[in-house]
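With one protein chain held back, the other chains of the complex are shown just where they sit.
== subunit A ==
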Amino acid sequence: MSHLSERPERPVVGLPMPHESAALHVTGTALYTDDLVHRTKDVLHACPVQVTKAHGRITALRTEPALAVPGVVRVLTGADVPGVNDAGMKHDEPLFPDEVLFHGHAVAWVLGETLEAARLGAAAVEVELDELPSLITLQDAIAAGSFHGARPVMLTGDVDAGFADSAHVFTGELQFSDQEHFYLETHAALAYVDEAEQVFVQSSTQHPSETQEIVAHVLGLHSHEVTVQCLRMGGGFGGKEMQPHGFAAVAALGAKLTGRPVRVRLNRTQDLTMSGKRHGFHAEWKIGFDADGRIRALDATLTADGGWSLDLSEPVVARALCHIDNTYWIPNARIAGRIARTNKVSNTAFRGFGGPQGMLVIEDIMGRCAPLLGLDPTELRERNFYRQGQSTPYGQPVVQPERISAVWQQVKDNARLADRRREIAAFNAAHPDTKRGLAVTGLKFGISFNLTAFNQGGALVLIYKDGSVLINHGGTEMGQGLHTKMLQVAATTLGIPLHKVRLAPTRTDKVPNTSATAASSGADLNGAAVKNACEQLRERLLQVAATQLGSHASDVRIVDGVARTLGSGKELAWDDLVRTAYFQRVQLSAAGFYRTEGLHWDAKTFRGSPFKYFAHGAAAAEVEVDGFTGAYRIRRVDIVHDVGDSLSPMIDIGQIEGGFVQGAGWLTLEDLRWDAGDGPNRGRLLTRAASTYKLPSFSEMPEEFNVTLLRNATEEGAVYGSKAVGEPPLMLAFSVREALRQAAAAFGPSGVSVELASPATPEAVYWAIQAARRGDASGNGRVRNGVAADGLAAGSRVRTDAKASSGA
């Protein structure tokens, strides 16, 4: 067992704990960024001037009418920027653009004494535009050859030889939709200038260090003049990794120019129309199977809808490519990735970060091809699982392939798969208008940032004379329970009860140069850094205790807040130990640091071992579909997930359940629609409110929901043997989509390949049923046709050209 993964006696990690802020949450006393406005004097409110055209060059921007509105204090424009007019890391995101690149692009911000005044002021600003042609849909961008950023190609083996070897070759396409984060707390920032002319920004951000960096370069300051704090977020999901920077910069610029605190808080429609989303993708593929259904070759092109700027699209596409294999060995592959430039919001990180998109492509292929191969889809999936000694298409060995089958087998057992298959067959035979489907899917998700440099974490741990402990680390809390885990890690390492440890809000002046709390890496990176800091402190205290107890430091243990030495009844309470250490002038603070070992990645050749390890899981989902309407219910879901040895089981189960339902939302319900017509509202987001963009509610929760953590799953390479959990469970929701496919198929003759649009809304399922009944699979075309009639982007186009070819 590695030093990093080894747990001491009576660890606090591993105990099920509610969220550390639970009591504050339920009483409404937990503070979020915008709750601070009431506690701050003389705050100005900011409102964006959004231009409602998809593309055009600004020829005039008149702010005088806004200044005439009572209560308007100032209008911020590009001319006000003392530093660099840019809000992104790729330098393609002007904070105050002179070219409108998407419908709703903010070109100026109005500051008012009240939000009402700012809003009326924003409405009064006059913007003149030379309209330019726009690209709204992914198809149009592909047709126009409108791409930006890197165009990676992942190659392994000999693809042509692989197809030559294949007994069956199929081709197909899949287009699937984007997804709105819909964190319940919209973007918010509150900035003020302190007594030393330094800028302090409270921001709802997953990446305080980068928010700090952007604020500094917009204001023309150095980073040490800007402090960013994130108390907590009301949800992030990746949507606050890059997107908060510009809003924070606007608040900071306003504060710098007016000398008053400035608040930016987007309302829901502003948030929906201005901030990026999960990338929708188009995939075109050709796959070859041998006579037994084993994949021989895959040739695919994945195109992500990047929107107007690059943002994180390049790493998102890289992760999509790195996950197209999922749990399956693909000996010969040529996978190309590209990023379409469209006149829409700039798509960004979202839980899974391209991984779900890559995996959806292969899982869709499996679901569509199984009937064509005459195989049960579960059987087809099993036959292709990675085995010992095999590597991913990017060259990383899959060192724990047994975990793929372990979670798979366990979920089949837990779900009583064989029995329920029989029950479902009987049910379906007896019910002409209602059908059930039960599907199992698995996952393998790489943990670590693809970019090696980001895989570092820092912490600052302080012990006060009274024995109380305060920890700071670089990670942010967005509901995922990171702070709860960090408290448990600190208490475990120091050997003290949890109540002795408190955690301070994330601030850039405590831990510098942090990575985003993203890529599921929060607990791995920051946990190891907290552990490192606590170990330094523990070693110092053990020396003190050894002297007091008349022993050697190596024989002293601190457990439950009491230091004891081997073979002696003497003990020393934590508080006394700390006080003694203070009087002996022992340093009671420590900075911790961690860098993930053993990673390497060559983005140019698209090869390496970018991931420290893989997270695994499997889910069995049963749905019931109404043949009249296509409406469905999720009857039961069983999940077995590999979180290593859990740091905090209740938190981890919460992540698994929440991720699953969020994934099911993306795949079945959540339906972003953009106006792709040539009318005056071209490019407008049509689903721009909670009333039109529906996320899962209680009615989408599985009626029976059983989540089990894989036992004896110690991960040697992570803190206290745990594994990352934030993103992977989202991809367990493929089981719902595949169950819907099977239920739809049950309405028709057996052996038909059913194509299902994504999201598989009741309407999409209805057309799939109709196609299955006809014994063909062309149903989804009707979704496309129906929607295309008024020019909407369907996000759901599936072409029906899966066909068997003869050998070559």
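What we mean here is this: contacts are C-beta pairs under 8 Å (C-beta built on N, C-alpha and C of every residue); 3 or more make two chains touch, one makes a residue touch a chain; residues count from 1.
Keep in mind that, in the parts below, contacts and distances are computed from a predicted model.
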What is the protein name, per UniProt, of the chain that does not appear here: "Putrescine transport system permease protein", "Xanthine dehydrogenase small subunit", "histidine kinase" or "Sarcosine oxidase subunit gamma"? "Xanthine dehydrogenase small subunit"
Considering the whole complex, which of A:Leu132, A:Leu498 or A:Leu686 touches the chain not shown? A:Leu686
Answer key for A:His25, A:Lys90 or A:Arg294 versus the chain not shown reads A:His25
Checked against the full complex, the residue among A:Glu185, A:Asp305, A:Asp325 or A:Glu382 that touches the missing chain is A:Glu185
Chain not shown, touching residues in subunit A: 18-19, 21-32, 34-35, 38-39, 116, 119, 181-186, 232-237, 267-269, 433, 478-481, 626, 628-629, 631, 633, 650-651, 653-654, 657-662, 669, 671, 673, 686-687, 689-692, 694-703, 705, 761-763, 766-767, 782-783, 785-787, 789-790, 792
